[in-house]
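A single protein chain has been omitted; all remaining protein chains appear in their positions.
Chain IDs A, B, C and D follow the sequence of writing; residue 1 opens each chain.
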Amino acid sequence: MHTLLDIQNIHKAFGGNVVLQGASLNVMPGEIVGLLGPNGSGKSTLLNVASGFARSDSGEVRFQGEDISRLPAHRIVQHGMARTFQLPSMPSRMSVLEVTLAADTRLHGVWSTLLRPRAVREAEAEALQQANQLLDALLLTPVKHLAASAISGGQKKLLSIACALMARPKLLMLDEPTAGVHPNLRRDIVQTLQRLRGQGISQLIVEHDMHFVREVCTRCVVLDRGQIVADCKPEELSSHPQVIEAYLGRAAADAAQMKAA
Amino acid sequence: MNERSEKDIDVRDVVAGYSAEVDILRGISLTVAPREIVCILGPNGCGKSTLLKTVAGFLRPRRGSIHIRDEDVGQIPVHRKVRSGTLGFVPQTDNVFGSLTTWENLALGGQFMSKADCAQRIDELCTTYPVLARKLGAPAASLSGGERQVLSLARALMPRPRVLLLDEPSAGLSPKTLAEVFEAISATRDKEGISVLMVEQNAMEALRISDRAYVLSIGTVALENKARVLMNSPEMRELYLGGRPH
Amino acid sequence: MFQFFLDVLIRTADLALVAVGLSAVYALVKFPNVAHVQYAVIGAFLTLTGQRMGLPFAVAMVVSCLLTGVLAVFLNTLVFRRLLRSGPAIAMIGSLAVSMVIVALVLGIAGSRPQRFEFDIVAPLVIAGARVSHAQAYSIAVAVAVLAVFTFVLYRTSVGRSMRALASNRALAEATGINAAAITNQISFVSGALAAVGGTMLAMTSDVHVNLGTDLLLPVFAAAILGGLGSPLGAVAGALLIAIAETSVTNMNFGWLVGQPLAFLPVTYIGAASFIFLLVALIFKPYGLFDREVRRV
Amino acid sequence: QDVTIGAVLPLTGASASIGEDQRRGIELATERVNAAGGVLGRKLRVIIEDSGGRAPTALDGAKKLVTVDKVPVVLGEYSSGITIPTAQYVIKEGASHLNIGSSSPRVRDIGVGSFSLIGLDNVSAKFAATDVYEQKYRKAAFIAPNNAYGQGVAEEFKKAFEALGGQVVTSILYTAGQSTYRRELQQIERSAPDVYVYSAYGQEAAIINREAFDLGLNKTQWYAIYLTMCTTDTPAQIANGQLGMEVSSIGPNGKSYEETYSRKYNEKMKSAYGSYAYDGVMFAAAAIKQAGSTDNAKVRAALSEVGRKFEGVTGEISFDQDRQRAVQPYLRMRYQNGAVVSR
Partner (left out) sequence: MSDFLLHAVTVTAIYALIAVSLNIQAGYAGLLNLGHIAFVGVGAYAVGIAHQMQWHPAIGWMLGLAVAAALGFFVSRLGRNLGADYWGIATLAVAEIVRTFALNEDWLTGGAQGISGIPSMWSSMSSSASRWAFMATVLVTLLAAAALTSRLGAGRFGRSLRLMREEPSLATSMGYDLVGLKSRATVTSAMMAAVAGAFLGHYVSYVGPDFMLASETFMIWTMVMIGGLGNVAGVVIGALLVQGIYISVPFARDFLGIGSDVAGAVRLGLIGCLLLACLLWRKDGLLPETLRKL
């Protein structure tokens, strides 16, 4: 099977500050890869590079075998790769539902909007149905007619996941999808993501919540100071000395060990 | 002495909201005793941040009263409270000065201290949070999500406030840093005798260092209890804290 | 050559005083205040009124600065602060409205006829073959002095740091104990006063008239943008660059191109020249030449 | 019901002083006509619109005069650049136009229905060129506004001056409405002329004169085409010593106008153009009388008729075949001690 996403030897520095030094990572179809690492190790930056929001200094990003390193961000999305942001901000004069609908980008030209041929009408109906389903699944239905900026921090996180899903991506990249999300809801997100995997959507997830990682991820990659220090199954993490040292810390590792035992 | 003087924070029947039509907080009462760490839990959008903002003074309560250390602070603007050393506040988002460097962010936190004192305090915090030491000269906008979180906490701690309001201090922190941050919060409480009111989604970790907790639900208090009780009761975990079926 | 240098300096002085204030306030309130150039008009007219009431010129100018500063504070608290709650674009359009009202008032009270300060008409100074009128010499000197003081305040005092914090994140600044309203008022006052000095100086070298501000609008904005909005010293540099562009375009003799001893670009093209300069600069440095802000998603 | 005619004048803007002089001329003429019993047994009223010195505003005013007030005749404006579009609009709508202060040769081409009471620049520029040449100046630098007037006079002057054997070393047309003309002056200075020949609207001329002074250009002689236009707004000390030419504003039977003017306004005439506006009103009144109605077509025909020979305060007015004033006297003048005097 072909690798879905193949990130090779990425280097990236901001001014004199070297953030990524030869990071490589791949995602196979059907995988949910967790991207872990201490704060500031370059996880979000790696995501930015992969999704075209930042340009790497050197290295290559391939998606389904095609080199996408120089494509603009919006083109990459069109290839089937959607992402969310770590700190989501939402428009203030569009409702939650509208933002979700907007995430379906098919047929948004001037002419198709003016003429509204059948294809457009069908796409619209379909999008509306899908959006409602997604919002329902993420418990956003009560706020769906509110301005998207006026919902709480955690709800914004959920909304951005809904938006990413609207694009029906092949690969979903989530930057800390559950930070600030209520534990009960976190459970729902876990289920949603697993269901998506069942539908063949691969995922690359940056996350700090180890419970979540263990439940969702099929493989974990740990980044430290811009380099990959571990690539293993989630349950092997807590016995990996470098990961403990840089990321988990003694206490968390112990706790995890205890639970595993 | 009236009963209030026992409390560092005393919120009584507060009603507040952003627009005139909608109340987000619908009559909330809570207290924080001196040297106590109190945790607020609750689903997304139930009004936790709003509560914190109201206590800090960004929103005026429509009804009810807010006392901090015996002083009625319902109508006092935030900056006055911070200046007088009453209060430290870490917002949930947008919690650093992006165009200023890390050092300047900290220095702003200590702007009402003497120069020497301020420099010393920055050194202290940098030893506690080595992440910051590495980034002192970088503009805060360039920091990663977790680094910002640490920075904003450190900034609030600069003037050694007596009461600290934290909105999800652990969001986006790596497990190791998270442990360090919670460790530091409870250490600060022990060393400096401050009281802390914090909002958390990371319920299990947060309860570990808290004394008491409130669970909010749509703008009202649904439950209040000792942290230890909450942690150890399976049905409460199931209902409110996202305990997982194993 | 020296004449060229002097001409550049004169133009820079005209633009810089107003552009600096504009940029400084932008840093705080994050919207380009179009009414700012009208403060210059008000400053000029107040100085004129003061002088006509018998005050010595310098005194009249100081009084005018104070009054204009107060007016700027007044407008800031009453109008701009409220508008800003609805976002920078609204605030900018609001400043346009304020600007219209100011022009209307000046037009209604003073009329559209240009007026002059009462100075003796004296022959220009000649320095190393270059000519500069007394008024222009004063205006250069005042601009340099005022800008020096302003720079000192901005970068060497704690007001400066608080101001930049406020600019970066207002809510947080309040949570850090900064009195946002007070700082904004201080800066508004200073920028209003600076604009009044600028307006008076400009009027001294030309006329006191109602279009003074409107004429300034484009070049001043060009200077502030070129320097990177929000960077006051950038604005000075921007003013200098615009002045150089304008002055050199009109001083260039294109005669050799058309086979005549003397041929110049029409002077009306200078506006266009400095704008083309601005556009090209923006293509390469989209946030101005001296922008240092870090932007990340 | 009054008999109304319209006027579009520069009451504000660069030529405001002259616009005011024109307004006074109109006021004096209206009073005169009405004192003598009005026209067609009714009172004469002149509706004045401000052009602000801008063509779009002038057109707005003209539009109101023609469509709302329905006047048969519109007088004005002053600047040729504004007069031409305004007049074209007026005659297109069927009303007639009287030019009382614009001199560009292009005024001739406005079309049927437009009449000039003032001479055009093919004559005046020749007059000025000869005058300059006779003062023994050979290298002239020229500056005038960039509009129909400036373009016309620049062209005509150059033609005439070089035909005489002089040389126009630079010729610059400035854009109206600027707050400084320093750069233009620096450009023409480079050509080192022995005389600066210029023409500019009141307030623009004031800026040019002052900046020329600041740049030390007044060490060379300045010669103004239409001297009163150029000096109305300039401080006396700065304009002192300028030479120039001007239309003759007071003809053989214009003394009474001069006297009524200074009696009513307590000062001497501010420019040479008030009397042309006066003549404009008198001329229109005469035509309406002759037409016996205010009907557009009848009045237009009557204007041609009256223009065969009309005794105005500016002298005798008679039209050539293009409805333009055929004979226009000019004067040689000098600005001295705050006043324009004949030389």
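Convention: a contact is a pair of C-beta atoms (placed from the backbone, for glycine too) under 8 Å apart; a residue touches a chain by one contact, two chains touch by 3 or more.
A quick note: this is a predicted structure, and the numbers were derived from the prediction, not measured.
By the touch rule given at the top, the unshown chain touches A, C, D in the complete complex. Residue in contact with the omitted chain (choice from C:Leu71, C:Ala167, C:Met201 or C:Leu229): C:Leu229. Check A:Met28, A:Val120 or A:Leu139 against the missing chain and you find that the one touching it is A:Val120. Touching the missing chain, out of C:Val63, C:Leu107, C:Leu125 or C:Val153, is residue C:Leu107. Considering the full assembly, C:Ile283 is the residue among C:Met53, C:Ala148, C:Val258 or C:Ile283 that touches the omitted chain. With the whole complex as reference, residues 11-12, 47, 49-50, 52, 54-56, 59-61, 63-64, 67-68, 70, 81, 84-85, 88-89, 92-94, 145-148, 151, 175-176 of chain D touch the missing chain. On the side of chain C, the interface with the absent chain consists of residues 31-32, 79, 82-83, 86, 88-90, 92-94, 96-101, 103-105, 107-108, 111-112, 214, 217-218, 221-222, 225, 229, 266, 268-269, 271-272, 275-276, 278-279, 282-283, 286-288, 297, using the contact rule stated above.
Not every partner is drawn; the one left out touches chain A at residues 51, 53, 72-75, 77-78, 82-85, 88-95, 97-99, 101-103, 105, 107-110, 112-114, 116, 120, 124, 128, 145, 147, 160, 163-164, 166-167.
By definition in this document, only the chains that are shown with their structure count from here on.
Ranked by how close its C-alpha mean sits to the mean of all protein C-alpha atoms, the top chain is C. Annotation: 75 Å between the Cα-based centres of chain A and chain D. Shown for chain A are the residues in touch with two or more other chains, namely 14. Residues of chain C in contact with two or more other chains: 294, 296. Residues 56, 58, 77-79, 82-83, 89-91, 94-100, 104, 107-109, 111-112, 139, 141-142, 155-156, 159 of chain B are the ones that touch chain C when the two sit in their complex. Every residue of chain B that touches chain A in the complex is listed here, in rising order: 18, 42-46, 49, 92-93, 131, 135, 138, 142-147, 149-150, 168, 171-180, 201-203, 241-244. The residues of chain A lying in touch with chain B in their complex are 14, 17, 36-45, 86-87, 143, 150-155, 158, 176, 179-187, 208-211, 246-249, 251-252.
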